[in-house]
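One chain of protein is taken out of this complex; the other chains stay put.
For subunit A:
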Amino acid sequence: MLSRKATCKSHGEDSSYFLGWQEYEKNPHDPVRNPSGIIQLGLAENQLSFDLLESWIARNQEPTGFMKKGGSIFRELALFQDYRGMPVFKKELAEYMAAIRQDRVRFDPNNIVLTAGATSANEALMFCLAEAGEAFLVPTPYYPGFDRDLKWRTGVEIVPIQSSSVNNFRIIPSALEEAYQHAQKLHLKVKGLFITNPSNPLGTTLSIHELDHLINFAIDKNIHIVSDEIYSGTVFDSPRFISIMEAIKKKHLENTAIWSRVHIVSSLSKDFGLPGFRIGMIYFNSKTLIAAATKMSSFGLVSSQSQFLLSKILGDKKFTRNYIMENRNRLKNRRKTLVSGLQKYGIRCLDNNAGLFCWIDMRCLLTSYTFEAEMELWRRIIFEYGLNISPGSSFHCPEPGWFRICFSNMSEETLDLAVRRIKALMDSSSPNAC
């Protein structure tokens, strides 16, 4: 009775990534009401800097009350459904994007297409760039949501670019070539590369060398590069963030074919902690794609109410610059708290300079070097120690034993409790394990 899309499993919700959330929902930790409940460490949300936003709103009641200088803006907002988006909002967004890239890249507001979140942006990009049955190459480990966002309704395939802990999961040219050949063997036409920079789940930014490899590869194979830079505002340590756009410009490729095949996705969900407002975007250099994606955005426009509020927040440049700096510091400190706690109990974290999470090495706790053992460990950690952390296999990590642990979606006290529970886990394990 229903379509194939409705009855297949490509919505991806059977992944352990989402199953862990379900277990958390059944028994969520609350410091007062349910102190022994499961602590949610599997949700990449930024709750560290809300106080800054809240005090801005308290000082600026007008935008939230649909007021501006000169009177009410309600009618204008209520009727505004132009899929090109609010010009003043796109202007502020372009300037904000430049600011978090240290103004090394400038963005033209007319090249921005607004979408209801990066989820919507990524799917729309696949519809624009590939036919059903064609493929994108995606470096592993990658965000589990891509299995749904890139593939479900589009029919596009993902071919993973393998990585290894031996070199900290960096992207190397041979891996790109191997993935391409693998796609050929599967008779899948490769249309592009899909990278997340900074990486989820690694929390690392791509080096200029990696970016060069990717660009050269995309030129050589005549394919697109989609760079999901949703975590670009969460870079809290060196090395500095280099956007794909900066790398392209460094190579002086603006007037070549690759220029119109590079596209950036971003959103205000991570750095500003506003996932509920559904504010995402795609940045194109190609006029054809701007036109196609703009029309497509009809299926997922950003509420004019939210566009207006954010245009005011981002338009307060003093506030925004201070927010960016303060947010970075808080993320850096929070990560330090988690990492030093874990290291004390013998758990190594990948050295990362960005993101809302750490990529931790729990291989020493595996009973065998298999993904089954990883799932066994994951279940133990949820049910015996009340921690929902995300197993590496749900991110298509090629090696078992790695987990992603989020650190910015809870209070400091809850994070301390989580670290204490990890200590309990380590204490109960074999003393020579790690």
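One rule holds in what follows: a residue touches a chain if its C-beta (ideal position, glycine included) is under 8 Å from a C-beta of that chain, and two chains touch if they have at least 3 such contacts; residues count from 1.
Convention: contacts and distances are computed from a predicted model.
When the unshown chain is looked up in UniProt, the name that turns up among "Secretion regulating guanine nucleotide exchange factor", "Hemoglobin subunit zeta", "pyruvate dehydrogenase (acetyl-transferring)" or "1-aminocyclopropane-1-carboxylate synthase 7-like" is "1-aminocyclopropane-1-carboxylate synthase 7-like". Across A:3, A:174, A:238 or A:255, the single residue that touches the chain missing here is A:3.
Of the candidate positions A:186, A:208 or A:257, contact with the hidden chain is made by A:257. Of the options A:98, A:219 or A:292, the residue whose C-beta touches the omitted chain is A:292. The residue touching the chain not shown here, chosen from A:15, A:266 or A:304, is A:304.
Touch with the chain omitted from the figure is made, among A:142, A:277 or A:378, by A:277.
Residues of subunit A that touch the chain left out of the display are 1-6, 11, 13, 45, 47, 50, 53-54, 57-58, 64-67, 72, 74-75, 77-81, 116-117, 119-120, 123, 127-132, 148-149, 152-153, 191-192, 222-224, 257, 260-261, 269, 273-279, 286, 288-289, 292-293, 295-296, 298-306, 309.
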